[in-house]
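Note that one protein chain of the assembly has been removed; the remaining protein chains are unaltered in position.
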Amino acid sequence: MAIKLSELAKKLDCLFQGEDCLINNVADINHAENGDLVFISNLKYRRFLSSTLASAVVSQADWLEGCTLPALIADNPRLTFAKAAALLNPVTASNGGIHPSAVIAENASVDDTATIDANAVVKSGASIAAHSYIGAGTVIGENVNIGKNSYLNANVTIYADCEIGSNCIIHSAVVIGADGFGFVKDQDAYFKVPQLGRVRIGDDVEIGASTTIDRGALLDTVIGNGVKLDNQIQIGHNVEIGDHTVISACSCVAGTVKIGKFCLFGGSVGVRDNIEICDNVIITGRTLVSHSITKPGSYSSSTPMDETTNWRKNAARFRKLDEMARRLSKLEKNDSADSDS
Amino acid sequence: MAIKLSELAKKLDCLFQGEDCLINNVADINHAENGDLVFISNLKYRRFLSSTLASAVVSQADWLEGCTLPALIADNPRLTFAKAAALLNPVTASNGGIHPSAVIAENASVDDTATIDANAVVKSGASIAAHSYIGAGTVIGENVNIGKNSYLNANVTIYADCEIGSNCIIHSAVVIGADGFGFVKDQDAYFKVPQLGRVRIGDDVEIGASTTIDRGALLDTVIGNGVKLDNQIQIGHNVEIGDHTVISACSCVAGTVKIGKFCLFGGSVGVRDNIEICDNVIITGRTLVSHSITKPGSYSSSTPMDETTNWRKNAARFRKLDEMARRLSKLEKNDSADSDS
Partner (left out) sequence: MAIKLSELAKKLDCLFQGEDCLINNVADINHAENGDLVFISNLKYRRFLSSTLASAVVSQADWLEGCTLPALIADNPRLTFAKAAALLNPVTASNGGIHPSAVIAENASVDDTATIDANAVVKSGASIAAHSYIGAGTVIGENVNIGKNSYLNANVTIYADCEIGSNCIIHSAVVIGADGFGFVKDQDAYFKVPQLGRVRIGDDVEIGASTTIDRGALLDTVIGNGVKLDNQIQIGHNVEIGDHTVISACSCVAGTVKIGKFCLFGGSVGVRDNIEICDNVIITGRTLVSHSITKPGSYSSSTPMDETTNWRKNAARFRKLDEMARRLSKLEKNDSADSDS
């Protein structure tokens, strides 16, 4: 696929400057070849403009002074570049077809334009809408609904009765709808609380590899539209995540947590059970959210890295912090008594 | 399935009050419909009793004053409700049958009442006992034994020679028996230590989605009866977990750790290698267990969440904590010298 820079500018609704040229693909500015489009989203990369072999660059206008390379001028070069990359690397839409090795239950419903790949399994009552793709080895449980144009990679598992919206991307080894973790002590053992809710996932959701989202106990676990979940995330039962919230890898959200819209979580964030986080909250990486957050803003916990020998001394003092605080107060009292005298 | 409240009371061995009625299912008190049984396990939910559309409630006797709703009276409403939920939503026992797409080795042994679902693989020498269920795409390695009435969901992997007890539930993407992480430095590379032990799992164990339990190096990794493991947990080689211990999601137990009975771990707990934790220990979420625990009780680590701007200042001070402690001691000495003078 090749496209003229001028045409790309038109499709991306931005200006271009310099000589028109043919663009084949996007590339990193230091590894580009003839025909590549690159971008600079940061002033410190501007120095590479003179040496890159790329045919054109996406940049803000003010970073292009003296630049002889043909350029797309964008307010948000990163966004324009991403859109160019998507244009130049279109995802082939599913054109339909069920691999002979796939196992489709008789009363499952698979749209003619949906694709079911090798050794996938679609159970009874499930429904796969137009242009969706079910990867090799993926298992779609009973009565699951998959919306239009959703792409489930290989070896995904969706448990019975769950709902996946349209335009979703689900990566391999994801498990949606496994039982929530609920037990009640019954004398000297634990009695399993039946997990009777479902998982309902909105439209335009992406779920990273090996992420798990548990079904609700009585009500449903609900993932809003446009939510982006990275790899290896755990979402407990009855969690609700608001639209367009983004959660980075290895985060763990315990049960019955309600997270607002447009939140941003760093990696390895933990959220304890039964709390609420309002809209527009940023949680930095590795934070443990131990109580509800009612005010938008940025929140953190954890301690800073240090050389192990230093860290060990400081960490040991942490166990005496309360005692230190009391000793400090006592000194202050004495000091104030001295001043008074 | 519908059952009279009076009959439910008999089956659950509890009293009922009010008019008898037909119960179809359980529900959340605020989303219940006619025919639903709900519960209150917390005084603050009592106010919903007047507005719920449910047909009956499970509650302690003393919370029912003035309540006109038919009720089951239970010492532990949560437990009685869970048991009612299980009665009203029976898991259909496996009635046997091997899907034509499943691949069963000639000398594997599958009980007539066991079910092997689509595209599952059972390797040579493996044995699947009565009423057990092997989900779609699940792979049972050579010589694995699966006890009676155990339920393995789709896309589970059990490596060769492992043992799974009776009445176990194993969720999707679980991996049992992969090699433990053992290497010895050999000049400028690492030599792999063969992992020759197995994993042995007791009865009544539940293992959450995407949890991994490594096989032992020489001896076995052992999971006791009644143990409940949440999702995304890692259990290293040669770990032993005592009966009825419960571990929450994303916890990571390093190799050769011995955990007692009836322990309770919160989410994202870490346990370093080669330590022992005695019976009846509670570890709160996100704690790193850095040394053996010999006394029952509750243990914690980590630091509290704060607004990022505050947290940054405090975290920076953490790196000077030892210095602060020394400065404090020095002041105390001076102060005491002042008093003496």
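Each chain carries a letter (A and B) given by its place in the written order, and its residues are counted from 1.
The definition used in the following text is that a contact is a pair of C-beta atoms (placed from the backbone, for glycine too) under 8 Å apart; a residue touches a chain by one contact, two chains touch by 3 or more.
Keep in mind the model is a prediction, meaning the values are calculated, not measured.
Chemist: Just to verify: which one of A:214, A:230 or A:273 makes contact with the chain not shown?
Modeler: In the complete complex, the chain left out is touched by residue A:230.
Chemist: Looking at the full complex, which residue from A:82, A:160, A:219 or A:275 touches the chain that isn't shown here?
Modeler: In the complete complex, the chain left out is touched by residue A:82.
Chemist: Taking the full complex into account, find the residue in A:219, A:246 or A:282 that is in contact with the omitted chain.
Modeler: Residue touching the absent chain, from the options given: A:246.
Chemist: Write the list of chain A residues that the hidden chain touches.
Modeler: That gives, for chain A, the contact residues 25-28, 31, 76, 78-79, 82-83, 85-86, 89, 99, 101, 117-119, 135-137, 153-155, 169, 171-173, 204, 206, 208-210, 226, 228, 230-232, 244, 246, 248-250, 266-268, 285-286, 302-309, 311-312, 315-316, 318-322, 324-325, 328, 331-332, 335, 338-339.
Chemist: Please output the residues of chain B touching the missing chain, sorted low to high.
Modeler: 101, 103, 119, 121, 123, 137, 139, 141, 155, 157, 159, 173, 175, 178-179, 181-186, 188-194, 196, 210, 212, 214, 218-219, 232, 234, 236, 250, 252, 254, 270, 272, 282, 284, 287-291, 297-304, 306, 310, 313-314, 316-318, 320-321, 324, 327-328, 331, 334-335, 338
Simple rule for what comes next: only the chains that are shown with their structure count from here on.
Chemist: Where the centres are mean C-alpha positions, what is the separation of chain A from chain B, in Å?
Modeler: 25
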